[in-house]
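One protein chain is absent from this view; the other protein chains keep their places.
Residue numbering begins at 1 within each chain, and the chains themselves are lettered A and B in the order written.
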Amino acid sequence: MDLARYILRRALLSAFVVMGVTFLVFVVAQVVPSDPAALYAGPRPNAEQIEKARVTLNLDAPLPERFARFAVSMATGDFGVSYKSRRLISQDLRVYLPATLELAVSSTLLALLIGIPAGVATAARQGSWGDRLGSLGSILAVAMPTFFFAMLLQMIFASWLGILPLSGRLSREISISDPLPFITGFNLIDAMLAGRPQVFVDALWHLILPALTLAAYPAGIAMRLTRSAMIDILSRRHITAARALGLPERRILYGHALRNAVGPALTMIGLSFAFALTGSVLVEIIFAWPGLGRYVSDSILSKDFPVIAAATLVVTVCYVLMNLVIDLTQAVVDPRVALK
Amino acid sequence: MSVLRRLGLGGSLGLAVILTFALLAVAAPLLAPYPGQGMGDPNVTAKLTPPSAEFWLGTDHLGRDLLSRVIYGTRVSMSAGLMIVAVSLLVGLPVGLLAGYFGGWVDEALMRVTDVFLAFPALLLAVLMAAALGPGLLNSIVAVSVTWWPWYARMARAEVLVLRGQPYVEAARLMGVSHPRILIRHILPGAARPLLVQAALDFGPALLTASALSFLGLGVLPPTADWGKMVDEGRKFFPDRWWVSTAPGVAIFLLALAFSVLGDALRGREGGKRDDPS
Partner (left out) sequence: MTLLEIKALSVTFPSNTGPVQAVRRVDLQIERGSIHGLIGESGCGKTMTGMALLGLAPQGARIAADVFRFDGMDLTTHAASLRGRRIALISQDPAAALNPVLTIGRQMDDVLRTHSAQPKAERRVAAVALLTATGLAGPELLLKRYPHQLSGGMQQRVVIAQALATGADFLIADEPTTALDVTVGAQVLALLRKLVAERGLTVLMITHDMDVVAAVCDRATVLYAGLSVEEGPARAILTHPRHPYAAALLAALPDAVPHGQRLAAIEGRIPSPTQPITGCAFALRCPSVMPVCHEVPPPRRGGSDHGWLCHLDGQAP
């Protein structure tokens, strides 16, 4: 069947891309830097220590062999040891990845919840004041530098108004004196599993500002894409036909037209998600959010390449998988996609 | 005047803002009130003073006039945006031309390579690259371009696929004109135009990405002024001494906004399709 073949082809392509991504990360993290052994050996190493590091890191082996080892260890979840902290990276990732995913998923949801209805509403009332206001908002959101927007939100909502926490994932009282058990790593879920509603609220409260920061840009894009897709679809003949059949305008808008715009909307999930993953590097340091982004940005200046490489790889694989799921969903929703 | 009318109010304003910033960049030594501080000289007697008649935008932690810093920072930001787009175009255009023109396994191979590059959330790859190359303006430009060129390769390929089927190209091929000649004489001009338009539109996003890297400490080295880095420097004093970060932050926002508005006016208000900028 067409759909089955499409799924297979798409899955194979994703597998290839993951291989390519691994190779690229390997090259950038292990081949480009001038002397990984010196970095590994610690501060002010002597010649003997560097030599030992070269052996440990297997730097003298031929490149294909080094890549093969790298790929195998990445695939088995062995990301090596941080140059700086000497801790196992895989252990750190287990804590940091859920934190970042929690943020990325919530900001993606937020972006779509704002962007798509705004796009539909403005498309339905093209040229009205609401439409102009919405367009202005989307332009502002798209041009705003994420890191500066984060600081503005902090200033307004935390410092001036004092209604939202300045930073962190949980209030100090909770995280220090009465921490949540680590179950999934997603605070919202763990709080529910542990049956502690006040912690859930606290976690949600801390999530608002960083999620809003990361949602601004994709919400703006989502609004524009939805708006132009809806305007295009609303001018199609099957919409006129639906009107001529007397269908109520609401059902035409949400039942018929938006259904055609699902393709672009799904694409936007991928865009928002990628943006959130990317932006986490900037936003997490500002909001002191203990996630992958901060893990990476903390490692930049210390040239902790194993950490940067592992984080980049893990996040990218998440993104590739996400895109695969989106494409497959699209093929199921719109039966014409698989035929192309 | 007809150009301005076609751009509309928003587009004209955007153009005006861009031209103003360009002027600031070119004539920074003449326009900055304290050129020496703009280039990095500390001024320890006036640390962190709020905006005043003397220092319109206030001063930073080394007492340097923020207006002068912002004006000098225009140079870095604008050239970073320009260079990113230019370098990406120089790589992406030929790749797309070859892939589209020769098709077959050449196309397959090159497009799978772009797939790999496009699979990364862009800023992460740029961070990894920049970290490997070390800080510095040139390195950060290279790092961003690495994530940027595949878009142009894709676009160029799509254009070539259309042009390749044109009768005049087929005719040239049948008459035995050599491949390089066909590519350069017949296909490049047609394919380059829409790419150049896109590149102009990408200026804003490129600027945002470059300033994000610089914010992370992967851009220019001190004491050169750069907006992204200035926002980061002000973070330590934020929000009590809010002006230190606000001056450069607003500058980035204004210039990116101007490019985005102008871009909208140029291409007739469609949505952008990029996920790179930050």
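Methods note: a residue touches a chain if its C-beta (ideal position, glycine included) is under 8 Å from a C-beta of that chain, and two chains touch if they have at least 3 such contacts.
Just so we're clear, the structure is a prediction, and the values are computed from it rather than from any experiment.
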item	value
Missing chain: touched chains present in the view	A
Hidden-chain contact residue, picked from the options A:Ser138, A:Gln154, A:Asn260 or A:Ser297	A:Asn260
Per the touch definition above, residue among A:Leu133, A:Ala241 or A:Ala288 touching the missing chain	A:Ala241
Those residues of chain A which, in the complete complex, touch the missing chain	236-238, 240-248, 251, 255-256, 259-260, 262, 333-336
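One rule holds for everything that comes next: only the chains that are shown with their structure count from here on.
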item	value
Gap in Å, rounded to a whole number, between the CA centres of chain B and chain A	23
Touching residues (chain side chain B, partner chain A) in the complex	112-113, 115-117, 119-125, 127-133, 204, 208, 211-212, 215-218, 228, 231-232, 235, 238-239, 242, 245, 249-250, 252-253, 256-257, 259-261, 264, 269-273, 275, 277-278
Complex contacts: residues of chain A adjacent to chain B	13, 16-18, 20-21, 23-25, 28-29, 32-33, 135, 139-140, 142-148, 151-152, 154-155, 159, 217, 221, 224-225, 227-228, 271, 274-275, 277-279, 281-282, 286, 296-297, 299-301, 303, 305, 308-309, 311-312, 315-316, 319-320, 323
